[in-house]
Structures are given as C-alpha cells and as structure tokens.
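One protein chain is absent from this view; the other protein chains keep their places.
Take a look at chain A:
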Amino acid sequence: MRKLAGLLFIVLFYSACKFNDGNKTTLPIYGNRDAVTKTVDGKTVVDTVYQTIPPFNFINQYGDSITEKSVKGDIYVADFFFTTCPSICPVMHRNMLKIYNDFKNVSDFKILSHTIDPKHDSVEVLKKYADKLGVSGNTWWFLQGKKAETYQLGEKNYLIAVKQDDGAAGGYVHQGWFVLVDKQRRIRGYYDGTDEKQVDKLIADIKTLRTETDEQIAQ
C-alpha cells in the first residue's frame, strides 16, 4: 500500500515538474484550489485561492503555546512522530537533524514535529527527547496537543495518513512524510523522510523557496 502511494506520489511529482518546465526554479503548489471571481475596479477577475494550513494551537517542548502566528513569515517543514516509535521515526529524525543543522541559524525557517501520542509524549518527555537529539533554541519545535486536533491537521490539512493501529510495531501506523510549507501556509512539497536522497532534495527546495520574492508569493 505504501509502495502504491509512493508510486502515485512519483507520478504526481513528475507531472508537477512538467507543469513547471517553463520556470524550473518554482516549486509546485499542492492541495485543492478554488477559482474565485471578484470585482476589481469594476472589472471581473478570476483569482486562484490555494489550500492553506488553517489556524492551530499546540504546546512546544518549552511549554510555550505555538500557533499559526508563531510561524508567520516563516517557511517550515512539518512531520508527525512519537518518541517511543521503534520503526521509522529514528530514521526520520536522523534525516531531519541534517535539515536542522543546515538551517538552524536561518531566522525565517522552522521545523514542526507533531507527536501523535500526546498521552505519553508530555512537554517534559518532548524536552528530554529534544535535548538528547541535540536540538536547542527555537528552530525545531516538538509539538503536543489534543490527539484529535493533531490527527485532523495531519489528515485533512497536510493530507498525509496519521493513524493509530494497535497491530503495528509501537501501536501506530503513520507515514514518514516531511511536508514543506511556504510563508503563505501553502503546501509546496512532500518528501519521504526515511529516504536520504529525498531529504537532500528537500534541503535544495527550501533554498529555492527562500529565494521566492514577495511578488511571486502574492500570485
């Protein structure tokens, strides 16, 4: 099933690339889009409205409240994990650490790692995890919140599967996607966080996204 999803993803990805052939340095914009007709200076114009990540409210490893306002004007990468995950999480965060080390001194960049096991992963547990991983400062936040809200955000907004399944190792099934979000909270890329090559691509794409001017962003 994961293989199939991967294949679908690759196909999507390639078509997205083709779509952008004319301007190789632009990343695709994912998610649903709506055409909105509005009247500007008496003329009717059609505007495209892209799907964005809605407002949210979580607590980070320092016990601070983190909302969509905390990432205002930032590019960020989001993922879903839990500290006791024996399967893909260590690989994901070994790779995320690479991204963290590359961008930890960049002011408009953040990483948001949402725990899908908030019952076990308290603020203290997340702080200890961050310390042991070697993460400090305010570039990489480990977020805890209501389980239903985290799942909803993952499935409805980041559009990735985040499911509990007691048959799987560690009790949870989830995919190791890293989701790249731009300053307008639009999804600009999906990367398999367990694959070093895709993570290298993500690092390159973050650099590309950082060069996007406000004018391009406004479109």
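Keep this in mind: a contact is a pair of C-beta atoms (placed from the backbone, for glycine too) under 8 Å apart; a residue touches a chain by one contact, two chains touch by 3 or more; residues count from 1.
As a working rule, contacts and distances are computed from a predicted model.
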The complex lacks one chain in this depiction; which UniProt name from "Cytochrome c", "OmpA family protein", "NitT/TauT family transport system ATP-binding protein" or "ABC transporter permease subunit" does that chain carry?
-> "Cytochrome c"
Of A:V91, A:V123 or A:I203, the residue in touch with the unshown chain | A:V91
Looking at A:K43, A:K132 or A:K156, which residue reaches the missing chain?
-> A:K132
Interface residues of chain A toward the undisplayed chain are 84, 86-88, 90-91, 93-94, 97, 129, 131-134, 194
